[in-house]
Structure formats: C-alpha cells, structure tokens
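Here the complex is missing one protein chain, while the rest keep their positions.
Chain naming follows the written order as A, B and C, and within any one chain the residues start at number 1.
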Amino acid sequence: MVVVKRLGSAFVTLLAISLVVFVLSRMSGDPRELMLSEYATAEDYELLNERLGLDKPYYAQYGVFLADAVRGDLGESIQARQPVLTLILQRLPGTLELAGSAFVAIILASVLLGVATAVWRDTWVETAGNIVAVVGQSVPAFWLGIVLVYVFALTLGWLPMAGRGGWLYLVLPTLTIAANSLAALTRLLSSAMTEAMDAEYVKFANVKSVPPWRVTMVHCLKNAILTPFTYAGIILGQLLTGSIIVETVFGWPGIGLLALQAVQTRDYPLLQGVVLVFAIIYVGIALLVDVAYAYLDPRIRH
Amino acid sequence: MQTTKTAPESTAPDLPAAPAVSLATRLRRALRGAPLPAVAFLALVLGVALLADLIVPHDPLTGDLRAYSLPPAWKAGGSVSYFLGTDLLGRDILSRIIMGARISLIVAAASIALGGVLGTVLGLLAGHFGGWIDEVIMRLVDTQLSLPSLLVALVALVVFGSSFTVLVILIGVWLWPNYARIVRGETLRIRRYDYISLARIAGCSTWRILFVHELPGIYNTLIVMATLQAGWVILLEGSLSYLGVGVPPPTPSWGSMIAEGRGDLASAWWISMFPGLAMLATVLSLNLLGDWLRRTLDPKQVNQ
Amino acid sequence: MNAHGPSPSPHPSARRSEAPLLEVRDLTVEFKTRHGEVRALDRVSFDLRAGETLGIVGESGSGKSVTARSIMRLLPRNARVTGGEIRYDGRDLLTLSDREFRGIRGKAISMVLQDPLTSLNPVFRIGWQVGEAVTIQQGLRGAARDARSVDLLRGVNIPAPEIRLHNYPHEMSGGMRQRVVSATALAGNPRILICDEPTTALDATIQAQFLNLLRGLQEAYGLAIIFITHDFSVVAEMCDRVAVMYSGQIRERGDVFEIFDHPAHPYTRALLASVPKLGETERLTTIPGQPPSSANKLPGCAFAPRCPIADSVCHASEPPDMALRDDHTSLCWRAQ
Partner (left out) sequence: MSAMTADVPVLEFRNASKHFALSRDRVVRALDGIDLVLEAGQTIGVVGESGCGKTTLSKLALMLQRPTGGEVLFRDMEVGAFGREDWRRFRTSVQAVFQDPWSSLNPRMRVIDIIAEPLVASSSMPRVEREARAARLMDDVGLPRAFLSRFPHELSGGQRQRVAIARALSIEPRLIVLDEPVSSLDVSIRSQVINLLKDLQEQRGYGYLLIGHDLATVAYISHRIAVMYLGRIVEINTSAELISDPKHPYTQGLLAAHLADHPAQRGRNVPLGGEVPSPLSPPPGCHFHTRCPKAMEICSRVEPMSISSGAGLVACHLYGQAG
C-alpha cells in the first residue's frame, strides 16, 4: 500500500520536473539561434522549426518531449553534435564512483562519530566530534577542495591534483564532497543516539543486564539509525548536485562537469537531459529510501 | 517523576511577585552559555558590512595594475597598504572581502525574508486547516524538495540571466519548502495542546487562534531556522558565484573571489584563501549561534 | 487467576523470621542541576524481607522512583549516590563494579518500569526481547530459548504466546505489554521484584487484573516485591509494609494495618483523609500549599510549611526518626 502510494507520488514528481525543465528551456529563447550559424537563411529556420516541432502548440511540444524522453531520446547536444543520452552515459560512471565512495565514507564516519559522541557524552570526545561536525557544516565545499589541493597536491605532493584514475584520485574529491553531509549526518545521528540512550527501553535493557556494548550498538543504534535514515535520500541527492561543484574543482569527468559545460555554452538540450537524469536518480533514491524505511520501522509497516 | 525531570519543576511559593532582577543580571542570565566569540565576530561582520563604503582602504572594484598579485603584508614582498595582498588585477583583497560581506549578508537576509515569510504563511495554513489545503501545499513542498535544486538554479540563472534580484528570488523560492514543512509540523504540534481547543471554546476567531495562539508558539523555531539557514544561504550564494552564475561581476562576492584565485593557487594562494576563511568564519559563527539558540529556545523546554 | 511460573524457585515459608533480603541504609542521592546540587534522597533506610511486599508511597518528586532506580543503578547521568549502603546477601551493592552488578541485576533483583509502552524497544519483536533476557540470564539459545520465552509469557497469562512472540510492542494493548515486561523481568528467576508504578498507565479493570497477576507471581516465584506508587489504595490492596516518602525522606514506616489504622505522621494522616472513598460524601481534608521544591531547602522539617500541627521546633530543626510501636517509625517531632 505504502509502496504503491509512493510510486504514484514519485511519478507525479517526475512529471512536474519534466514540466519545469520544459518550461525553462522554452523560456530561454529561440533554440534555433544557437543551433544555426549567423549565415542561415529563413528557409533554414523554417526547416529546423519543423524538425524540432516548434510550429506545434506548446502542449503538443511538451507531449513530444515527454514521449521522446520516455524512449530515451533526449535530443542532440548543440555543441558536441551527439545524442545527449550518449554523452550522459559516458559521464555517469564518473559521478557514480564519486558519489558512491562519498556515500560510504559518510555513512561509516558519521555512524562512528555519532555513536562516539553520544557514548562519551560530556568528555573530550564529544567536544572534538562537535567541532568536526560544526566546522564540516560551515566550510564551503569548493573552497575546501582548493585548500586540500593546495596542501596535499601542490605543497606536499602526496595526491594528484585533478582528474580521474586510481583510488588516489578519489581521496580529495571524496573528502570535499562528503564534508557537509558528513557533518549534518553526524549531528543527526549523535542527537538521535543521545535520545535513544535516555529512553526507558534502555533502562529496561539494563534491568535485563544486557552488556553495555550491546545496549549501545543493538538496542540504541537500531532506533537511532531510523531518524538519520530519512535523510539518507536527501544526502544522496546533495552528493549528486554537490558533484557539480566538486567535479569543477577537481576536473573530474562526471555529469556535474558536463552540466556546468552545458551551462557555460548554453547547450539547452544537454542541460535539459542532465537535469532530467539527475531528477530521475533523485526521485528513484528517495523512493528506495522510503521503502527501506517502511521496512526498517515496524511501526509504519502497515 | 523525579528521575525524568532533572531540574525540579518550578514551584512558586505563595509569595507576592518574584524579586526584582536588575537588567544586567537578566542579560547575563539570558546569555548564559552563549558562544560569545561567534556573536562578537558576527557583530563585526555586520558592522563592517554596514560601513563598508566608509572603511574600505582601497577601491574594491578597480585595481592598481602595478600592484597586482601582491602577497599579504607579513610575507616577503607584501605591502602594509594591501594587508591581505592583491589579486591578479591589483585589487585589494581586504577591501573586496569587506564589500563581499555586504553582498553575502544582503542576499542572505533578503532571500530568508522572502522564503521565510512565504514558507511560514503556507506552513501555518497547511497545519491549521489541514484537508485539501494541506494536501496541495505539502505536494508542492515534496515536489520541490525532490528537485535537484542546484541544477535547477543553474538553469534558471542561465535562462533569466544572473542579477541580484533573480538570485534573491531564486534562493527565496528554494528555501520556502523547508520553512513550510517545519512550520506545519510545529503548528500541528501546537494544535494538540489543549489551549487551542480552549481558545475555540472561549469563542476566539480563527484569526485570533492563528496569530495569537499558534504563530507565537513557533517564533523560536523560526529564529533558530533563520540563523542556521543564513549560514547555508551564504554557502549557497558562494557556490553559485563560484560557478559564475551568482552575483554578476565586477561586484565582489566571496565565492567569485575564490574562483578567481583557483588557477593561480601555486603562485598566489592568498587570492582564494582569505575570502574562503571569511566565509568559513561567518558561517561557522552563524551555526554556533543557531545551535545555542536551539538549545536555549527549544520549544519543548519552553512548554515543560 | 493463577500463574504457572515454570520452575519457581522455592523459598521456605518462614516469612518474617529471616534476616532481611535487602537492607537499605542511609541512602543519599544528589542531582547536579542548573541550581546546584539538589538532594533527591536524604538518608533513606528500609528493609525488605523474603516474600513480603513493601510499598513506597509518595507524590511526584518525593524520591520514591529515585530510590528504586538507585537500587537498580538506573539513575540519570546527573545523579550520584553520595552516601549509604544497599546490602543484598551480605554484600554492599554500591561497592560492586558494573560488571559484578550485572550478575545481580535481573537474576537477584529485577524491575518493572512505569510505562509498558516505552520500556519495550519499539523496533524489535516481543520474542527477540524476551529471548534476549532468557539468553543473558539463563544462557539458553535456539529452541530452548524460545520454549522458555513461551513459558514465561504463559506464566503471565498471555493468550497464544507462540503467536505473540512475533508481534511488535505497538501491536499489543497496554495491559498485554505490561505482562510482557513482567515476564521479561522474571526471566532470571529473581528474588526481588521492584515495581515502579506499573499500573499508572493502565485502565481500572486492567490494573486490577495486573495486580491479581502480580500476587500470583509472588506466590509462584516466592518474590519479595518493592511496590512504588502514589496511590494508597494500591498499597492497601498489595502491601505488607509501607514507607511514606516526602521530599526525599521516608517520613513514616510500618506495617500496612498500623499505617492505615494509626498513621503517626501528619502528612500520612492528611493524605489518607484527602482521598475520596467510594460511597462517602463528607468534605475532603486538604493539605494546604504545594509539594516542596527540593532546590531551596529550608531548615527544619520539610513538611512543616504545610503541616497543621507544626510548632516552632518543627520550623527550626529537622526531626529525628522516632520509633513507635514494633516496626513503626515516624520522622516527626510530634508523632504520636
């Protein structure tokens, strides 16, 4: 029941996004200006008009746009003269690699930090964890990237400065993209853990003489993980959009960089495609998270 | 129970009014545990931003080409006149940071005012009336939250051209769903209190219930949110400016300053470094202040 | 309603002659608050004998729950035991390490908390939670553990226990949940069960059922029970002896009949007279004023500001514990 309802709303969201994308692209002016050279004739314009379907009313154009998108035809890039989908698929692995490694890093580090700060409340561990979290939340990612490059690549020469390659290339971009979300998730988990550790069921677990590590890592963590879990979708989304900035800083060949190039060259079909692909990934993740949450929390399973 | 309430509940003795407390004591009590360095730094940033025109040592927009790429004063070759050095066009970095502070704060204040008012009103209505009004508003919120916002903003800024107004509207529209969601949740929480039912029983109008009983209950939440979001908006404006679609040049913005220095990191690290530090310190202070406000104004504590 | 507790450990009859099972002496607990150190328990002393039920009565803030929780080491982080002894089986429990204490908790002394909704973990099945106690307390695993869990649930009269094991707490009613909590608390065959207001969240008929069940369990397991409550009628129904608490101190202690028939402390007397009795219509006695705040302690007896018979001595200095008949003591200058 929940799943069906969620699927429906995901579908509506995607429709809404496609509409936003379509409207924005039509508001951007006459796409023919960008596609044709200065020397094009009026006939060329007419021809293109027909080919792009611009002579039809807007709703029909939107219908065509949707139907094409469903078939995987996102149009052709103005700059590269290649199908948009091909360009995106080329760059997708790069972004997924980065987002994936960042996601793993975020989950591991935030669980570690969140649990540690809650367990060692009122000690230096909590203070240190809080400092890491609040600084991580406040640092501008693009600037952090630059500082990391300056320190670890330019000054110390330990890590490569830019580009994609082995795992060494991943370290700095991962750190950069993870910083903000890591901090946010740590804080959430820390307060959820703190709350769980003060709950009555923890006292009752103590009555049963459950060993302390088990109280923390089983009884509390399974409850505490539910709150931040709802944010996992948002964080994955942030990682995707964060990739635009981080890929720019590190010259990382992913969709983010592609998007920025499309912005700079005003390559609308490409931009449209990128936004749509991002949106699909976004909505898909949100859906997965919701379903998983419903599975994890017995109280909302019905 | 004693064990769940750490502080014993305030039991007023049957005495006339509480003893008079001096203003200084009240202030000291109110500020207990406040992050004073953060507050002081924010006051400094605010003062500098207000007086920017009067205190900049150099013209932030036009540079002295003879003095390009000067290192900060304490480095070899630095000049005391250009305390934090100059950029590639010979513009004084300190002066540009000062002007940038003004831009950051104005963008933050304006867009939060826009998004905050919009979100608060819609959230209040959704929470108070429920039903289809709630349904429609919350669908809008969900849809917008599942948009890849940064990308949409990029597209919109390209389409409409970047200007200060477009930037503020865009960020404001970006923010409202957060406010709407939280205000709705808070309104629903407050509506469960008996004093709302009792207000209806007393014959209060809907208007009075909304604005006398429900809205004041969420002021604290709004203050905390606005503080925390101010930091976030500054980061956001920085990102957009860094990507070249934020505040249009030549107006100095911290984000675009960082971007300008990116290519010359090896030779002139200070061009990117100092605006970034300014940004970090400002956002950090806002976050510390917001956390403290959250702890002291926590509505749960107000109500218990 | 009889409890079929599996393998009830037989405790010999002689209820009153034995040495006390649990001796609490001068237990003092302090809370660190924004207003400084607050004394939540002040030299609390009582005994618990095998097989008997001791009621600890008091209003919120009187320290009755703190007493229970300090015996079980469940005090909040800002609380500290600053003095006294808790002797069980000749050992002072306060000197045990946490690891040693885990050998006592659940096995020798167990507890049922106030709210059955929050004392069960919402994200684990009932079977998991009962089974965990069985594994820890008795080392059983697999099928043996499940069988024992079913026995325990059956022992608290839960219908169809095999099916109930697969439920989550939110799928059960409050009364059923409190039975699950009790079954879990009994997994280690404890000799002492502390009940911290276990029926406050329950409806009247469910409360009556639960108290009945508890009596059955007491017979079957030979339990000694400490019953924490604010309700004198629960005391009348359940307890052999009573301790009345007010602002962190035991004001009066004695046999339940003695307390109901000859209450010596003015607080006890007033409290008993202020509760409406079924079918009676005469005007209720009131206790003027408010329960005290432990933050600002005045000299003298803490009840003096509300006491109808307080005199200058009461306001000036703290009363001693006056021994009256037999077991009956009262912390009052003017106890009769």
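Here is the rule we go by: a contact is a pair of C-beta atoms (placed from the backbone, for glycine too) under 8 Å apart; a residue touches a chain by one contact, two chains touch by 3 or more.
A quick note: this is a predicted structure, and the numbers were derived from the prediction, not measured.
Shown chains touched by the hidden chain across the complete assembly: B, C. Across C:Thr28, C:Ser45, C:Ser60 or C:Asn167, the single residue that touches the chain missing here is C:Ser60. Checked against the full complex, the candidates B:Gly161, B:Pro216 or B:Pro249 give a single residue touching the omitted chain, namely B:Pro216. Within the set C:Lys107, C:His230, C:His262 or C:Arg334, the residue that contacts the chain not displayed is C:His230. Only one of C:Val256, C:Ala302 or C:Leu331 touches the absent chain when the whole complex is considered: C:Val256.
When the full complex is taken into account, the listed residue touching the unshown chain is C:Ile206, out of C:Leu94, C:Leu140 or C:Ile206.
Although one chain is not shown, part of chain B still touches it, namely residues 9-12, 14-18, 192-195, 197-205, 208, 213, 216-217, 302-304.
Those residues of chain C that touch the chain absent from the view are 59-60, 173, 175-176, 203-209, 211-212, 215, 230-239, 256-257, 260, 270-271, 274-281, 283-288, 290-291, 306.
FYI, only the chains that are shown with their structure count from here on.
Chain A and chain B have centres, each the mean of its CA atoms, that are 23 Å apart.
Counting partners per residue, chain B has no residue that reaches two or more other chains. On chain C, the positions that touch chain A within their shared complex are 69, 72-74, 76-77, 98, 102-103, 105-107, 110-111, 113-115, 118-125, 132-133, 136-137, 168, 170, 181, 184-185, 187-188. Touching chain B in their complex are the following residues of chain A: 9, 12-13, 16-17, 20-21, 24, 27-28, 134-135, 137-143, 146-147, 149-150, 154, 180, 234, 237, 240-242, 244-245, 248-249, 259-260, 263-264, 266, 271, 274-275, 278-279, 282-283, 286.
Every residue of chain B that touches chain A in the complex is listed here, in rising order: 139, 142-143, 145-152, 154-156, 158-160, 231, 235, 238-239, 242-245, 255, 258-259, 261-262, 265-266, 269, 272-273, 275-276, 279-280, 283-284, 286-288, 291.
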